[in-house]
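Omission of a single protein chain aside, the complex is shown with its protein chains in their original locations.
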Amino acid sequence: MTLSTNGTRHVFTSMGTAVSLAFAADAPTGAIAAVENVFRALDNQFSLYKPQSEATAVAHGGLPIAQASRRMQDTFALAERWRNATSGAFTPHRPDGSIDLSGVVKAIAIDEAGSALRAHGGTDWCLNAGGDVLTSGSQDGGMPWVVGVVDPADRGRLLTQFACSTAYPAVATSGVTERGEHVWRQDDADRLVQVTVVAGDIITADVLATAILSGGRAVLDRALTRWPLEVIAASTSGDYYTTPAFRQ
Amino acid sequence: MGMTTSTLTDSTPAADVRTPAGRPSRPSRLGERYRVQSARRERRHDWLTLGGWSLVATSVALFLADGGITRFATLGGAVTAIGIITGLVATALMCLMLALTARVPVIDRTLGQDRATTLHAQLGRGMVFGLLAHGAFLMAGYALEGRITPVATFVDLWQSSTDFIWACLALLMFAVVGISSMVAVRRRYPYEVWFAIHLTTYAAIVASLPHQFSMSGLFAEGTLARGFWIAMFLATAGVILAYRVIAPIIATATHRLTVSRVTPVGSDAVSIELTGRHLDALGARGGHWLQWRFLTPALALQPHPFSLSADPTDTTLRITVRNLGAGSGRLATLRPGTRVAVEGPYGMFTDASRTRERVVLVGAGIGIAPVRALLESTGFAPGDAAVILRASTPDELYLLDEVRALCGAKGATLHVLVGPRAGDTWVPRSYAGAHLTDLVPWVGDADLYVCGPEAWMDAVLRNADECGIPALQIHDERFAW
Partner (left out) sequence: MTNPATATLTPLIPKGTTMTTRRNSAALLASAGILATGWGIGTAHGKTLTTTVPATATSAGTTAGTTGTTGTTGTTGTTASGNTSGAASGTTAGETTYTGTRQSDRWGSLQVTITVASGKITNVTYTTTAGDGKSLSIEARAIPTLKSEVLAAQSAQVSSVSGATYTSTKYLTSLQSAIDQMA
């Protein structure tokens, strides 16, 4: 459902959240529709809130992954690969044993929407789905797309910001207020309550933000040695863990 | 074909009267010396046993001292912990095994090298199973902790570390060595092949070293545990180098043994006399065995364990060998002047294992050779020794005349039992049902030395057990290992 639109900004709802699509200039023909289609199709297939979705059938209806659609299997395989890569800090498995792919599906949707935008000739755009942002090109006037990061203590304020680039076009944030359960695996007193990851693609940024929030500083340190990232993480003590991009 | 049975009993010197179960009226100095010697050997055995167990216990204690017990709070942690512990124990066992085959003098003088080698083989089973458990439990434990599959764990490790790849290779090699050493497998191919496979153990050990230090929190840099582990490996390597490489080279160079005479004995054996220098420094005595390498093109690669068949003099050694198998058969054609490389002397089939004044020596076939040597070199008062020789045919009573002469000279009773065996007992048919005590009533109060073919020795030892001879007094030497 469209929430608002003008020539360069379009907001619609999908996957239970709001998707904001901004263009530097007027939207290319068909681009907005294409993006909406991507989100709608994935939502129909993967939403656990739709009783007729394939994901519901897999999670609660006894449909084995092996008999599910190719798309479902590929998505599951992707989630498993990320589980291995993060040694379990990110996992599609809920504590009760059921499978929840929603963590990765939103990122996949953003990623595919990005491809669709490029296919329709869009070169300068900023796509924000429920707080995860993917950018391309630059704003009107040549300035880079600047993504603000919400202050975990006050959602009406910004904590910091990041100027996106070709190398770092994707920003994802994971926090305790997020829908869904997290498996808390940290045993520090100094837990992370919000993690923002900037990466080369939105799926990496989204998965690692979740993994670091779940696994704590140990996962943060490991992740930084394995992927090129910029990170700002807020801990319960009120301190932050930052890479250079987020410091004065 | 006539089966002859003969019993030769030399008369005991008239001056020495003993009742069958008699004891000397007062403890002799010889007896005292032997009792002290035996007590010392038992103490050494105590310390070696303590040392061995302590090494294994310390390996696990290192893990506990690192807080390892906290891992048992979760299932995944517990499985991982078992994986770690089995790895530590297997490695400690491996170092013990290496020490046991290193021919360390104190181990040889306590256990006897043949027992040490047997223990080595027994520990080997435990070690290989321990290594397999180490791998399996760690994969399972990491998988449980990381909530990924064991296969994914394996792939993750394989891709992130070359040390891990080497460790997997090492495990595979250990498994191959283990399988090749199983009795059922081993008898299918020649000794040389088995030996070559066994040598790859060294390569496997080297391949397994890096991952122990680079993939373990326990042996991280700066920890005391790391120092201990390194010291353990260095000590093991040092001991192997010292006693299996350097000592034999020094012995060969110092003593310059050469074949001096080859004499036929009986119908199918030869006595080989060797001369050398500084043989008193060699420390060999009657009953000892050495590893002989005759340095001819055909024989240089075949080491032979042969016992001395006479007490060494300052300049000569003698072995008496039966022509069995391709290797031994060539020994009859040895020429005087052939250089010989030696390792040893080894074994506790000597005067050094005596525990009391009286002694009974039992030899069969070519096993008579070390018996004859021991008869010459060990101490006893007239009447305190008995010799029993056993053979299927008179041809196999090697060195009988020498034995008879020594018995007469030293005052030992001689029994000769010839003829086909009665069932699977140790006696010929004409003696069916006889026990050691029937021939030597006081054998329970004597050191009993037994040497001969495997199956026959088992029969003698069974009988010794039936006669109630205490285990500490029983000494046997085997060569099939």
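Order of writing sets the chain letters: A and B. Residues in each chain are counted from 1.
By our rule, a residue touches a chain if its C-beta (ideal position, glycine included) is under 8 Å from a C-beta of that chain, and two chains touch if they have at least 3 such contacts.
In this text, all values refer to a predicted model and were calculated from it rather than measured experimentally.
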Considering the complete complex, of A:25, A:119 or A:158, the missing chain is touched by A:158
Among B:34, B:164 or B:431, contact with the omitted chain is made only by B:164
Filtering A:58, A:101 or A:126 for touch with the omitted chain leaves A:126
Contacts from chain B to the absent chain lie at residues 42, 45-46, 49-50, 52-54, 56-58, 60-71, 73-74, 76-77, 80-81, 114-115, 118, 121-122, 142, 145-146, 157, 160-164, 183, 210-211, 214-223, 225, 424, 454-455, 458, 461, 465, 470-472, 474, 476, 478, 480-481
Omitted-chain footprint on chain A covers residues 3-4, 6, 8-9, 11, 13, 16-18, 20, 22, 86-89, 106, 126, 128, 130-133, 135, 139, 143, 145-150, 152, 155-161, 171-179, 185-188, 190, 194, 196, 215, 217-222, 224-225, 231-233, 237-248
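By our rule, only the chains that are shown with their structure count from here on.
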Between chain A and chain B, the Cα-mean centres are separated in Å by 69
Within their complex, chain B touches chain A through residues 145-148, 152, 155-156
Note: in the complex, chain A contacts chain B through residues 80, 83-84, 87-88, 91, 93
